[in-house]
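With one protein chain held back, the other chains of the complex are shown just where they sit.
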Amino acid sequence: MYSFLARRLLATIPVLLVVAVLVFLLLRLTPGDPAAILAGDAASTEQIARIRASLGLDRPILVQFGIWFGNLLSGDLGESFYYKQRVTDLIGQRLEPTVSLAAFTILIAVLVSVPLGVAAAWRFGGWFDRMLMGFSVLGFSVPVFVLAYILIWFVSLKLGLLPVQGYQRLADGFWPYFRHLILPSVTLSVIYIALIARVTRASVLEALGEDYIRTARAKGLPELRVVVRHALANAAVPIVTVIGIGVALLIGGVVVTESVYAIPGLGRLTVDAVLARDFPTIQGVILFFSFVYVLVNLLVDLSYVFLDPRIRY
Amino acid sequence: MDTPGLKQYEALSVESAAALRQEGAWRRVQRSWSVRIGGTALVVLVAVALAAPWLGTVDPALFDAGSRDLLPGERGEITTLEGATLHHKFLMGSDSFGRDIYSRVVYGTRVSLIVGVCAALVALAFGIVFGLCAGYLRWLDGILMRVMDGLMAIPAILIAIALVGLWRASLVTVIVAIAVPEIPRVTRLVRSLVLTIREEPYVEAAIALGTPTWKIMLGHILPNTVAPLVVQGTFICASAILVEAILSFLGVGLPPDIPTWGNIMAEGRIQFVSYPHNVFFPGVFLAVTVLAVNILGDGLRDTLDPRMARRV
Partner (left out) sequence: MTISRFSAAAVLAAAVAAASGAALAQGDPKVLRIVPHSNLSILDPVWTTAYMSRNHGYMIYDTLFGTDEKAQIRPQMVEEWSASPDKRLWTFKLRKGLEFHDGRPVASEDVVASLARWGKRDAMGVALFTFVDRMDTPAPDTFRIFLREACGFLLEALGKPSSNVPFIMPKRVAETDAFKQIDDYTGSGPYIFKRDEFKPGDKAVYVKNPKYVPRKEPPSGTAGGKHAYVERVEWNLALRDAQAQVNALQKGEVDIIESLAFEHYETVKKDPALQLPNFDILGLQFMARFNHLHKPFDNPAVRRAVAAAFAQEPFLKAQVGVKELYNTCASMFTCGTPYASSAGSDIQSKSNMKKAQELLKASGYDGTPIVIMKPTDLVTITKLPDVATQLLRQAGFKVDLQAMDWQTLVGRRAKKDPPDKGGWHMFLTAWQAHDIWNPIPNAALDTRGEASGWFGWGKDDRIVELRNQFMRETDEAKKKKLAEAIQARAFEVATHVPLGEYRSPMAARKNIAGFFVSNGNLYWNLKKN
């Protein structure tokens, strides 16, 4: 097991390396001049050139990459062109909102979708099953921001139950923190619910077709126990897999949700950084997200060992 | 990153390819309700897109400040470039410029469909090429799959935002930006198909007979990739249409003078509460289109590979 762990960890290194190179190339090959933006509206061309030099943008590409990568290895993601703060500090500041949003979303999604998927599989072909499949396709098809606007309009403006926008830090009190996160998490969880519910339904269905289920039923076990203890447990692997893969969807959704609800998280940071041609921040955030994605999938792989004893590495 | 979950998924794709070789696959496709509904809806949308100039629309770029923010059904005026004034009924209202939303939504159908289909085709094309190379050329396999893994680790939307935001915003850039993150999955699919089919006895026989590689690829391997790639392509198309809307919404999509549903919603978001029709109409069209494509994809997957249907 430990040798597997070590091998898996080592396997992530080339992936992260590739990500680093891709991200660096992505930005350096594109037009758009961060120096002109920083200089402001009435700046002269000489002033802009001076700022370019001070940001190191006039050195050859390989040199720039070497410097950047070297810094990367020592944990230094550079300084934002735009905010004049260290990228690691910026990411640190924005971490709490995004992690909170993601955590609540996953929580809501799993709590809602797994029972839904199990129920649909249990009554396969019935009206509930068809409705779930129908709604899940709808969940994939409506863009996140449209859903957000509908929810804001209805829940916040018409009913006045929840705040319209913003984020309150946990340190300022649990209740405001929670209230501000409800709508964004619900909005974001819809697509996740659609995805997980389908996979849950499919794999529970598969599991229910197996022999051991017939045995369990023949033994006279209560149906709930059969479904949960036997079918769901054996269906866990694909469900957890899709949760892991769905993190990529989640990150995409986070970007839009933070934009609509004015949550100062990493998603907003990325969009603002792209619009400002803030290379170090864009690189830093993309690297960070990729790293998280790789980590999550690593954890998912490891969880297989606990979820399914048949899987050996 | 080869995980047990992904391996199972890919193994099933190979089996689905086998399913297609069975008799009656095409007939099954035709009989599926999902395919019928999704297909019909798409045909209607394509028809709308093609017939746009004749559906009671005006040039979607024309505006008149006097016709700002009209409600759906109101009448107003539009000034043409030659200076003539048209009286026009704004079926879906007008936006804050004074442009006709109905015309923009109808013309927007063209762009959304083009973006969706082209992104899918580009992703498929590159995925097939890379997948074939990876499956066939041992020395290329390692490095190519590492690059694909790396690409897959970067969240798709971030790649898209970065690519469009940093390059010029144009139709081509958006299509490429949406297609690029989809390439790794297609590559993996094709690659595993190649690896499995190569082991088949008739392929070994063909190699032994000295058949050139390209003939084997075209004659044996590619036909077996059609079913899973069609399914994959349909889902990429649906996703692409959605991503285009999201990119426009964030301000890194197509230039706003090109009417796309995403652009109309992005410009309309500023008055969402007072004039929701700006967001509502393109939103409905968007949801219906993506829904149709998704349903079509579901139907194709269910009929081309019944085993895959139960899986996901």
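The chains carry the letters A and B, assigned in the order they are written, with residues numbered from 1 in each.
Criterion: contacts are C-beta pairs under 8 Å (C-beta built on N, C-alpha and C of every residue); 3 or more make two chains touch, one makes a residue touch a chain.
Everything numeric in this text was worked out from a predicted model, so none of it was measured.
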Consider the whole complex, including the chain that is not shown, and state which of A:Val112, A:Leu138, A:Leu221 or A:Leu275 touches that chain. A:Leu275
Of the listed residues A:Val23, A:Ile106, A:Val260 or A:Val292, which contacts the missing chain in the full complex? A:Val260
To test your reading of the contact rule: which positions on subunit A touch the chain that is missing from view? 32-33, 36-45, 47-48, 50-51, 54, 80, 82-85, 90, 93-94, 152, 156-157, 160-167, 175-176, 179, 259-264, 268-269, 272, 275-277
In the full complex, which bits of subunit B touch the chain not displayed? Write them out. 61, 63, 65-66, 68-69, 79, 81-83, 96-98, 165, 168-169, 251, 255-257, 269-274
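Methods note: only the chains that are shown with their structure count from here on.
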Going by the contact rule at the top, pick out the subunit A residues touching subunit B in the complex. 11-12, 14-19, 21-23, 26-27, 30-32, 137-138, 140-146, 149, 153, 157, 198-199, 202-203, 205-206, 237-238, 241, 248, 251-252, 255-256, 259, 270-271, 274-275, 277, 282, 285-286, 289-290, 293-294, 297, 300-301, 304, 311
In the complex formed with subunit A, which residues of subunit B make contact? 1, 3-6, 8, 146-147, 149-151, 153-159, 161-163, 165-168, 238, 242, 245-246, 249-252, 265, 269, 272-273, 276, 279, 283, 286-288, 290-291, 294-295, 298, 310-312
